[in-house]
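Written below as structure tokens is the structure these notes are about.
The other protein chains are all here in position, but one chain of the complex has been omitted.
Moving on, here comes chain A:
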Amino acid sequence: MAKIIVVTSGKGGVGKTTSAAAVATGLALRGQKTVVIDFDVGLRNLDLVMGCERRVVYDLVNVIQGEAGLNQALIRDKRIDNLHIMPASQTRDKDALTLEGVDQVLESLSKDFDYIICDSPAGIERGAQLAMYFADEAIVVTNPEVSSVRDSDRILGLLSSKTRRAERGDDPIKEHLLITRYNPNRVDRGDMLNLEDIREILSINLVGLIPESEAVLRASNQGVPVTHDESSDAGQAYADTVSRLLGEEVPLRFHEYQKKSLLSRMFGGGRR
């Protein structure tokens, strides 16, 4: 049985799709058979971030409506054999998804995969609720700003009430906090919320902290998940995040402001 992990946030633009792609890639690199599903029907992006937009034929909505088989819609990743992508439809809207349909798709995928990563749309409406409904674990992506923290708090409330585990009274969903776009320099200056404040308000376990990095934008535009960029700070931070998801203890990095040394200034900085 696969572990179903939803990547969600409430707020848009905080890095859900980037994180879903990076975490899925990281899990696959660690030998886990992984599929990542785009639930953002109508605003599909995951295929671009994963670099498979030219190979999309069928999508999640086609499968749910019986127009295509599961294996026809699954796209195998170019770089890693045990990573698959299930794209969303760009021409439909979120009403095309049904609870029963999503249940069946996840049920079938569960037999073949170790991890199912659900990339949630922004908001708290139907699309987001369907993406989280069947989850075993949730990665709540949060930026160090008050509006993002409040929206994450709202999502955590929904995770504890509007999901199958909550409705059945099973063990609650395991909630993980993933802080993205963290800039220790700007935190020091008071432009951004600091790590401790975010942890205190949301009071859930921190699974990772991704520094604000040029590598992230570059990776999305090139369609190569940033986890592949092992020399970048963001790539390493996502690799740490994946290790923690797999139950390993990894010390936190990239959360403190470090003045650039003379050498790194001369050579243009090593952490890019």
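Please note the rule applied: a residue touches a chain if its C-beta (ideal position, glycine included) is under 8 Å from a C-beta of that chain, and two chains touch if they have at least 3 such contacts; residues count from 1.
Following the convention adopted for this analysis, contacts and distances are computed from a predicted model.
Colleague: The chain that is not shown, which UniProt protein name from "Winged helix-turn helix", "Cytochrome bo(3) ubiquinol oxidase subunit 3", "Carbon-phosphorus lyase complex subunit PhnI" or "Probable septum site-determining protein MinC" does it carry?
Modeller: "Probable septum site-determining protein MinC"
Colleague: For the full complex, which residue in A:162, A:186, A:199 or A:255 touches the chain that was left out?
Modeller: A:162
Colleague: Looking beyond the chains shown, say which of A:68, A:201 or A:246 touches the absent one.
Modeller: Going through A:68, A:201 or A:246 one by one, A:201 is the residue touching the chain not shown.
Colleague: Considering the complete complex, identify which of A:76, A:154 or A:189 is in touch with the unshown chain.
Modeller: A:154
Colleague: Since one chain isn't shown, list which residues of chain A touch it in the complete complex.
Modeller: Missing-chain contacts on chain A: residues 150-151, 153-154, 156-158, 160-162, 166, 169, 200-201, 203.
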